[in-house]
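To start, the structure under review is shown below, and the notes come after it.
Showing just some of the chains, left in place.
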């Protein structure tokens, strides 16, 4: 069972300069403030180097952006699930379309992450791929059509049938796994639409990270969750 | 010019549990103590998640184990040079045999790292490969025959001709780039042999990380550098 409240907004900081280092901390603080003010779960996925500080100084749930399918040992430059856990993360994104995993490694990564009591949020680009990743029993599946990422064209409004189908196939393949959607989400309306389609929240990045006023965008999104 | 004193010992923490999280901090502190006691440069390369704490609480030079060839932007799960810099690292290992880069990306990564004033320590597995990476003008080249990594059979004693040839071809291809060697290094003798072959130090991992008493091994290594 997910250890984060649902529905949720997960903000993926990617490698945006606006969300790196001290700005990662600042943006995570904004997320925390919106969460406190609204009671809505707002989680963050900063870069690996920023994980520990955000965990240590804030109360917001923190995800890693990726974990490698390796055991502790002789692996240079890899992201170890144990390290992510000891840094205090609650889980990890896996198989993001910008960090694709071999099918076999999706299973290995979900296994490693869950074995440590962390949440596996596994991404997929199509309903078919959602069904496929659901076979590995992640905690959450996130559907993100890559062609809409960063466009501001919200998947929840432009491709509602994709989201609906993802929700349905995941429910059939592995009942009880919540689905998030992402790509192009940048307003409260987009979030509301996502929830209406059966998702339990959104995974987003530029819509918040590159917003002129991330705080007000997030607040609008959180409020739209309350109103649903 | 390298911003770390040479000769140097660089300890690669890899994804060893003995060098993860609080144990990464503790091992880095041991490195610092040996450096302070002997005056020899001892640098560390902890995992990404441990970089910032080691930098913030200790005075030892810190390297990243890897940097991705990406610019700031829409890249999930990647290691951004700017993030490594803001975390306070002095540089990064690149192209380690456990994190091999496409030839083209070696150039891109060295470029990204140097552009930010960080040190590029580029690894290669053979003298030929050392000559190749030297073409990209990294700050330091480290030769590590992968078949000796983790064996305790020191490259500096078992394959001295490989080290000598690496030193020579790098000097010819791009004069002024110091060469380190690694693989199997686990004693002061191994380090002394490495310096005699013309290297400016060693890159090592298990010889220290998995030693019963890392402090005494490191002290012996540092002292062997002083005696050379």
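Per-chain residue numbering starts at 1, and chain names A and B are given in the order in which the chains are listed.
Heads up, the rule we're going with is that a contact is a pair of C-beta atoms (placed from the backbone, for glycine too) under 8 Å apart; a residue touches a chain by one contact, two chains touch by 3 or more.
The structure displayed is predicted, hence computed values, not measured ones.
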How many copies of the chain make up the whole complex, given that 2 are shown? 4
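Assume only the chains that are shown with their structure count from here on.
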Using CA atoms for the superposition, what rotation angle relates subunit A to subunit B, in steps of 5 degrees? 180
For the complex, give me every residue of subunit B touching subunit A. 12, 14-17, 20-22, 45, 47-53, 65-66, 70, 72-80, 82-84, 86-87, 93, 96-99, 149-150, 205-206
